[in-house]
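Sharing a structure here in structure tokens format.
With one protein chain held back, the other chains of the complex are shown just where they sit.
And then chain A:
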Amino acid sequence: MSKGILGRGRPGAIWAAPAAIFFGIFGILPILAVVYLSFTEWNGLGEPKWTGWANWSRLFDDPDVVGSVRVTLVLAVLCWLLQTPASLLLGVWAAGSQRNRAILSTIFFVPLLLSTAAIALAWLSILDPNFGLAVTIGNLVGVDDGNFLGDRQLALYTVAFVLTWQFIPFYALIYQAATRQIPRTLYEAAHIDGADRWRQFFSITLPQLRHTVVASSILIVIGSLTYFESILLLTGGGPGTATRVLPLHMYVKGFVGFDMGYASVLSVVMVAVGTALSIAIARVTGYHRMSSTREGL
């Protein structure tokens, strides 16, 4: 083996260079630019004007910030609660090799192929209270006027439902792949030991999927911090600010109100919260130790 810059055949700094450079240009650099903009007043015209901490102090006067943080957190929790069990079960089920499962999973995964905008617009039409299915669906679930998107409480649940509908196939696919990686020998051994299917699920499948659960949880929680276009198209953050998540609040401030300085403050906050959350989840779950998932082998 040649030594050279690649080291002793082991990954060195240079191996990470392409990814690091891309991340630097498209990840770090824009974040730094946004941090700079957060200290300026800029409406997109002319040069940004340095205003020090002025934008940052506005953060605490803005009543919509507290509201949008609350909406964001509620949405993250709702999405996690709805998506994790559903996609886990669906994924494990779809991992089976039976033909009917293969065919049905193909159908279940269809939302994955649709663009977010298409999904949001389709649901917007379905949920039209006068011409959509909203009244029919509403009668089944006790919302007889079909006012799903116009009610302050319901709107948020409706958004969570649409997001769940959209993303379950994605996470189910991850769980399906992870389940298929679990060695068959474990199940064979359990079978010999007399474990039934439930016991196998709770004692083998679930523990083996632990890290997949963590990974998908991180994706769901971090993802729910950046849900944007679905909500923009479904409710525009409304009624009022009932479904205005933090990214949407930033969009309204920045690209509707052209208050780029303050919108940058909100962006920095989101970067900080997102990073902190993902570190916290990884720490709490021990994911950062990156120990093997192939336990028992």
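Just so it is clear, contacts are C-beta pairs under 8 Å (C-beta built on N, C-alpha and C of every residue); 3 or more make two chains touch, one makes a residue touch a chain; residues count from 1.
FYI, contacts and distances are computed from a predicted model.
Participant: Identify the UniProt protein name of the omitted chain, choosing among "Extracellular solute-binding protein", "YhfT family protein", "Anti-sigma factor" or "Probable glycine dehydrogenase (decarboxylating) subunit 1".
Facilitator: Looking only at the record, the undisplayed chain corresponds to "Extracellular solute-binding protein".
Participant: Would you indicate which residue among A:127, A:245 or A:265 is in contact with the undisplayed chain?
Facilitator: A:127
Participant: Can you say which of A:19, A:45 or A:141 touches the chain missing from this structure?
Facilitator: A:45
Participant: May I ask you to list the residues on chain A that touch the chain which is not drawn?
Facilitator: So the residues of chain A touching the unseen chain are 29-30, 33, 43-46, 64, 117, 121, 124-125, 127-131, 134, 145-152, 228-229, 232-233, 235-241, 251-253, 255-259.
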